[in-house]
Every structure is written in structure tokens, then in C-alpha cells.
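A single protein chain has been omitted from the complex, and every remaining protein chain is retained in its original position.
Chain naming follows the written order as A and B, and within any one chain the residues start at number 1.
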Amino acid sequence: MRHEILAGAPATPTDVSLAGAGAAMPSYLEIEALWKVFGKFAALKGVSLTVKEGEFVCFLGPSGCGKTTLLRAIAGLDLQTQGTIRQGGRDISTLPPSKRDYGIVFQSYALFPNLTIERNIAFGLENAKRPKAEIQARVAELLDLVGLSAQAKKYPAQLSGGQQQRIALARAMAIAPGLLLLDEPLSALDAKVRVHLRHEIKELQRKLGVTTVMVTHDQEEALAMADRIVVMNHGVIEQVGTPTEVYRHPTTLFVADFIGETNKIPARVLANGRLASAGTELACAPHDIPVGSAVTAVIRPVDIIPHGTGARSPGAPDTVGTLENLVETAVVKMEFLGSFWRCRLTSPRFGDHVLVADLSINAVRRLRVAEGADMLIELPRDRVLVFAKEG
Amino acid sequence: MSAAPLALPTGPALRPQVAGDDIVKRGLMIVIMLYLLVTLAAPLYVLLSKSVSVYRFDLATFEIQRSDATGQNFSAPKTVAQLNAETGAIAPDQLEAGSDGRLSLTSLFKDFNFRSPVKYRLRGMDASASFLIGSELHRGPDWVELDSNMFRRVALRPATTTGLDNFITYFSTPSLTRAIWNSAIIGIITTGLVIVIAFGLAYAFNRSRMRGKGFFRLVTAIPILVPSLLPGIALVYLFGNQGLLKDVLMGHSIYGPIGIVIGSVFFTLPHALMIISTALATADARHYEAATSLGATKWRTFWTVTVPGARYGIISAAFVVFTLVVTDFGLPKVIGGQYNMLAVDIYKQVIGQQNFEMGAVVSVLLLVPAVAAFLVDRAVQSRQVSLLSARSVPYAPKPKTAFDWACFAYCTLVAIFILAMIGVCQLAASVKFWPYDLTPTLRNFRFDLMDGGGWAAYYNSITMALLTAIFGTGIVFVGAYMVEKSDGFHIGRALFHFLAMLPMAVPGMVLGLGYIFFFNNPANPLHAIYGTMAILVVCTISHFYTVSHLTALTALKQMDREFEAVAASLKQPFHRLFFRVTIPVCLPAVLDIAIYMFVNAMTTVSALVFLYSTQTQLASVAVLNMDDAGDIAPAAAMGMMIFYTNVAARLVHMVIARRLLARTQAWRYA
Partner (left out) sequence: MKSRLATIAAAAVATALAAATAYAETQLTVYTAVEAVDLDRYKATFEKANPDIKINWVRDSTGVMTAKLLAEKDNPQADVVWGIAATSLLLLKGEAMLEPYAPAGVEKLDKRFVDTSTPPSWTGMDAYVAAICFNTVEAQKLGIPAPKSWKDLTKPEYKGHVVMPNPNSSGTGFLDVSAWLQMFGEKDAWAFMDGLHQNIAAYTHSGSKPCKMAAAGETVIGVSFEFPGAKAKTAGAPIEIIFPSEGSGWEAEATAIIAGTANLDAAKKLVDFSVSKEANEMYNVGYAVIAYPGIAKPVENLPANVADHMIKNDFEWAATNRKAILTEWAKRYDAKSEPKT
């Protein structure tokens, strides 16, 4: 599979981001029961995963979760102990890197310091007995693609970090690989450049339609860029899903906790499927945890609906809340975080547990929320997720 | 979600399919590793085994018959051991022998008289038992009949076995063991002096704003460019009985410990200076600011900040200097007089007395302090790394007139010392007959009229140094690249690294002697290189491997770890990356290794003094041999030729470096 850039945007579905890129697309990368063992330590414990053609997948997890190990196994840089990897239907499990088909971009850019930008990009093109003119044209095209045509004759050290990373991307794409591997490509850049380059890479990927796997520990980055996110922890995959899925519907406590802010409320399952927590009973999203089990109820700060001081907020539309799970709280502390207020709330019904709620500036003004004031909040039933307590 | 199995399924771990590149890389690494094994590990092993190889008279392997007074009627044969058991004539300690030991048998017969008509028959019991009649060698189980007069001239020859006898002999011979103390004392005194002098210089270079720093740096590097014999010769001219400054010694002789110490200070100074200067250069200005803000006096700051900050450098330098002094052979050979040092003892045992086994014993002893120093140095170096932090602020000295002038005066003194040593050699080399005829002449440069190999030796040295620089740099750099930038093969890489570090702990004399034992063995298929230029080049590369290897490694470590992965992903063979990126980027280090190898190949004596042949005499060895033969002025002249050659090589290195770097390192200055 080769992506022809010259042909402009290939037949990529216009709306790939929502439902997972091309649900109809065939699978391109298949990973099956991958193990990587270093002595007694297992970095990957039987990981299986399928990436579809043209999809942008992010491996997300804390450091040491195995995401980089997995990427390097795909690249053939660190051979897995056991397991199979197929790319485009071909078993590449034990192939050396040079026999695989991918381009790779590292956090360090790994640009050759003694070669000019154009020589760097041409590095992968030069041995294939290509005519010089063709190489030049291709380099020019790639430089144009990353918007750095003016820098062709410069050395990497003369470019900014963001520019260097774009050159690294161009170099990786020069040989039109079937798979693009990005190993924390933005981690070395400062925040503004990072956000900017995030979109640029995503745009480029969409334009070229190249199947892409990116490793990151930055959830925002993953949420913003990925078609699907693979959340990993301790060598296993916790959840695979679109950004909305992993954010809205985390399937494990780890995912819920790792992605976004959460309030974790210890609770017990009641006979009716509802939860008992400290002095209160809560309705919650459907679950299949046996009655009597100790569980952790999770709700995100942004999902908490404020109803003003002591009563349901008068002007609020009916659609907001179902008036279930109403809790009287006291506002202990407020912190202004630019686009919203982070409020710390306590309630006798939750014992000494502190709830965190993120309220819009608008809501705070409207409901006159202030430190020391009382506030009635609603924990919408479908946003109260229940997970079995971890052993 | 994840239905992952909790245990690794049984079954063999996957093995990677090997790419052509990996085979080439691994092959290269194995080739270089074999090279190190053959040129380093094997000779050392043979040397060690030689030190426990013992010559001993095996009396049980000889049989004697004796006739009656008529010269007829021989008695039943008895072994010499039986006879000795009866008479006790040969004491047990007489049975230990060197390789050329000889044992007379007449003492076995109390009534022996060379005029008596009694006849004797003698034979060896096996094919290896041998004895001399006069100086004729006899061997094997055929009876030899001798009259009494001839029997007087019989001497048994020893047989070879294994044991610690050589070491026992060594330690029970005070004239030999004395050398251990002598070496240790000289080593300690010199180390103390050099560290103080070098620290002063380093302090002036890094902590003052004195004038002429560049000049002083150049001058203090000079001793590296000459063989260690040259300061010895210089000292003869300066402080010898006809010396210019003879009176300074107040009647003490320069031949002996005084000469060795002064000469050792000269040739080890640059080594210590480099290490300590690096340690001081990396000092963190923040510590000084802290000390100043706390109101510490300068003196207190010096002892609480400066010295502790450089302590690892100082320790490291001390061990390097100690090892250099103890293992150097040229200087004590020239100026040592009767003051025995271990390294000279190896030479005396091997060349003077052909006692290879005892030479091996002294080698093993010399190995002990060198290995110990090496281990301590490694330990210290590994700790030093943690001292440097990325946030350190370089210290910039402020001008202080009095202090700067004091530094200047101090450096001037040291510079005068170094230049005087070199200058006096040049002077002595240019006059007719020191001190009686001071007419200028070039006669002392007519090396062809002297022992030592003549001008051919000089050209041999240049050839050898060039070959060493070219092949050495190639082997070292490729080896370091394979160790640093290849994957897997962990045991092999660890072994390789060990082998690469080994030469640091092996004194040249020891290496050279090991080479004799290993290569000068007709059973060795590599015997053919013995006596050729090849063995000199091979030995020199091995001798100076470690520092070169570390230089290459440091340069390679600064390269992004992912270059190889990127190149592989771009389907580029490793050699393309190697030649297009690795070599150009590491070119400064490559050139440094080449000049290091060249200069050392020009000046080294210790290993090669055992290995050169008539066709491959060398300039540095010629200095030694001419001095040895008493032709001191020509020796000084040859030493100066080496010096000028090395200076020229340095200049060429600079020019090449400038030009090549301008081409390949443009990115650094961009």
C-alpha cells in the first residue's frame, strides 16, 4: 500500500474522526497476543490489537505502561518475546526493521546534523537508483507539504524544534511508507508549538491517509489527534475506543481516572442496582456488579450540574438534569482556571469526601456561587459510572 | 476489557530474522573481537603460563653405570636420583634451574678423580632427558661411555614442569625484590610532585586571567611528543658529571632515583595536567557564589570548594601518573644507574640474561599495580559523571593583577623546565664532542654510522606510526561503533568492552613479552608476522587501544540513539549511515584518535623493544640502543627527530582538521 501525495487527497471518508476512521476500512495492522519479557518483568502481557487502514491510533498511558515497547515491537526495533504482528496481511513478527514498511519520527527528531534539510529528506530516496531530478522533485514536494520550502539549504540546528520535527515527519514520509510511527513526537516542544503541530500532523495524516500509530503520555494530545485511543497500563490494554468513548464511557476505573479529572466516591451496590455511599443513596448508570459489592462511583467534575443555592436553578432548561441524585453541598474553595471555576464541595452526606466540580464562568455568575455558600448539585445518573473496587 | 492471558504462553522466545546488515555488523564485531583476543588476551595468557613454567633437574630420568678400577665390569645401572638418595650430594635447592641450568655429576661419587681409570656410562631414560658433555648436547636412551676426565665435563640439563618456583626464587632474591620497593617509592614521590605541579598549572589555566595561556598550554603538552628516554638524556646533559647545572645537585648523582623522579615528572606532567584541568574547568560557578555570599575567605573557599570539586580528577590523575611511572622502561634505563625498577628488570632478565621465565614473573608483578590502578580509576571515573549537572554555570575568573602575575611566573618556571630539557638535547645533538669540542656539526645526525638502525629506523618509525594511525583508527572506530550502535548480542558486547578496556591495565613491557611468547612460537599460525612491521603495528594498536576506544565511544554516545532506527526504517544499509553521517559527525574524534596513535607509535619503546627486528628497527628504540651503546649525542639527535616529526604531525593534523572540519562540520558553526 502506497499513498500517492501527488494525487491530492485520496479517497478518504470526509468524516473519519467520529465513528472511528473508516469503520468500513479493512484492518491494516494486526497484533496478536504480544508478550515482551525482560528477565522477570513483563512489559507487555499478551497484547492484541487491530488498527484499520488509514486510522490514526494513539497509545496512551503512564510511563512504563508498555506503549513504547509496543511501538518498538511494531517497528522491529525491540523484538517481542512472543506474539504475532501482521501489517497489510504480511506477517512481520520477526522481520528486521529494514524489511518492514514504516516511517518513524522520534521525540528527539533524530535529524542528521551534518546534512542539510533537503539532504535529510532525501536520505531515504537516494539509494533506489532514482533519477536525481525525481528525488529533487519529491523533496520539494515534501518540503512544501510541511511548509518549510524556504529552509531547504539550512542545517537542522538552524531550525526551531517544531520545524525540525516537521522535517523529521517529511523524511519519514519520503519513502511513502504504509505505516507511520510517531514516538512522543511533540514531547520535546513547548506548549504552544505543541498544540499547533498537533493539528498540523493530524491534517497531514488525514490528507495522506497513512495508517498512523502514535505513542504519547499526554491525554489531551491523544484526545485531540486520535481516531482511536489505546489506553494501556502495566503491559495490558485497558480500553480501545474513540476519544469520546474513552472519555465518556471508560470501561475501567484506570481509564476513567487516567483520562480527565474524576471524583471517586466509595460506595456499595444496593439490591435495586443503586448505590449506597456514606449517608446517601445514588442512582447510577447501568452496570452488572453483584449486589453488596464494594465499588467506586466515578463522576467527572464537568458532569456535575449546579442548581444554585439550596434550590434548583430557576432559569435552567428542563433538559438539564433529571432532579435525581441531588446533593446539598457547601463550597469550600474556588479556584479560577481561566475558562472555568474549579470548586471544592463538601457534604455531610458524603462524609468528609471532597467533591470537585468544574463550573462554567457563566454558571458561577448566574448562580452566585461563592466560597462559603451552600449549593445544591445534581449528579446525573448516566454520568455516575460504577467500577468494581480494585483488589 | 482486556482478556489478556495472565501468564506468558510456554514456547520458545521469538528469534529475529537477521537482516544482511546485522550479519555484517555482527561479523565485523566478531572479527575485531577476535583481533583483540589474539593480539591481547592470548599473549597475556601465554605470558602468565610462562611465569609458572619451571626448569628443574629431574634426576630420576638419568641412569649411570660405573666401572671398576680396570675400566671394565660396569655396575648395575642406577638412576641419578637413587645415587643422590645414597649420597645426598645434590641439595634439593640445586635442582631448581633456569632455562640454561647445568648440573655436574662428579659430586655423586666421593672418590671421584679425573685421572682415575674408572669409566662411566650415562643415559637419559626418555627422549627428552638431555645432558651436555663439554658443550655437546646428548639426548635419549642410548648409553654414552665416558672416561673419568670426560665425565668431569658432563652436565645435566633441566626439564620443564609447572610450578610457582619462579615466584619463590624471585621473592627469595633480594636484588630482585628490591625493585618492587624502588618502583613503589619512585611512583609515590613522582605522583605527589606531579599532582602538585599539575594542579598549580591547571589552577592558573582555569582560575586566572594571566597572559600567554595558549603558549603555556602548548609548551606543557610538549613532553607527550617525545619518548620518555629523552628527558633522561636531557638530565645527563643538565646534571651529569659534565652537566651544565651539575652543582645544583650538591654532589648527588643524577644517575638514580633523583634522575628518575625528575624525568618522570617531565613526561607524566601533561597527562596529569589534562585530567586535573578538565576537572577544574567543569567547576560550577554557583558554588563559588555561594561561598562568597557566605563570607568564606579565599583560602577557605579553595579548600572547601576548589579542591573537593576537583578531587576525582586528582585521584584519577594520581593513578594514571603512578601507573605511567611504575611501568615506564625507557627513562630508568637511561638515567636509573643501579637503581633497579621493575620495568627495567624485565628487560634485564629477557635481553641481558635470556631468562624469559623470570621476565614473565616480573611482568606478572608489574601487572598487579597497573591493574589495581586501573580498577580504582574506573571506579572514580564512574562516580565523577554524577558530579556534572546540566544546570552548572561555568566559572569565569575575574582579573586579579597580583594573582595573575603569580600564576604567570609559576607557569613560566614550568615552561622553562620543559623547554630547557628539550633545548639541551637539541644543543648536545648539534655539537661535535660534548663537552670538549663544541663546534657545531650535523655529525650526530649521521645515524647510519651508529648502532640502532640508522636513518632506516627513523623511516620505519614513520611508516609504522602511519600504519598504526590508519589501521588503528579504523579498527578502533568500527569496533566502538559496533559496540555502541548494534542491538542484541549482549554477552559479545560486554566481552568486547572488557577486551577494549584491558590494554589500559597492561604495561607495554608485559604486552611485548607476551607477544614474544605467543607469536614467536612456530606452532602458531600467526608466527609469520613475527619480526615484521605487522607485529609492531598490531602491538602498538593494542597497546593504545583503550584511550582511543573511549574517545570513539564518547563521540558516538553523543550521536542520537535513533539514527540507526531511522536509517533502517528508510531502508538504508548501515554503512550508508556510517559513511554519510556517523563518520562526518565524529570526524573530530576520528582525527584525534589518529594523531594520538601516530604520536604514541613514534615515541613508544616499552612493548616494541622486544619485537623489532633488524629490518624493522625503530627510531624510539634506536634512541635507547644508541644511548645504551654510549652514543648519547646521536641518541639525543634521534630523540629530537622524533620530536620534530611529532610536531609536524600535529601541524598536519591541525591543517587537515581545519579543512575537513570546514567541509564536514559546517553545521556546527551554522
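Everything that follows uses one rule, which is that contacts are C-beta pairs under 8 Å (C-beta built on N, C-alpha and C of every residue); 3 or more make two chains touch, one makes a residue touch a chain.
Every value quoted in this text rests on a predicted model; they were computed, and no experiment measured them.
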Among the displayed chains, the hidden one touches B
Out of B:123, B:287, B:333 or B:580, point to the residue that touches the absent chain in the complete complex.
-> B:333
Among B:114, B:433 or B:644, which residue is in contact with the omitted chain in the full complex?
-> B:433
Chain not shown: contacting residue from B:351, B:494 or B:652 = B:351
Omitted-chain footprint on chain B covers residues 97-102, 104, 132, 134-137, 139, 153, 155, 157, 173-175, 178, 182, 236, 240-242, 251-253, 255-256, 333, 337-340, 348, 350-354, 356, 432-437, 448-454, 516, 520, 522, 527, 531, 613-615, 625, 628-632
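Heads up, the rule we're going with is that only the chains that are shown with their structure count from here on.
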Which residues, counting only chain B, touch chain A once they are in their complex?
-> 1-2, 4-6, 8-9, 11, 13-19, 21-22, 487, 560-563, 565-573, 576, 580-581, 584-585, 664-668, 670
So in the complex, which bits of chain A are touching chain B?
-> 33, 35, 37, 42, 45-48, 75-77, 79-83, 93-100, 102-104, 106, 108-110, 112-115, 123-124, 127, 154-158, 171-172, 174-175, 177, 181, 236-240, 251-252
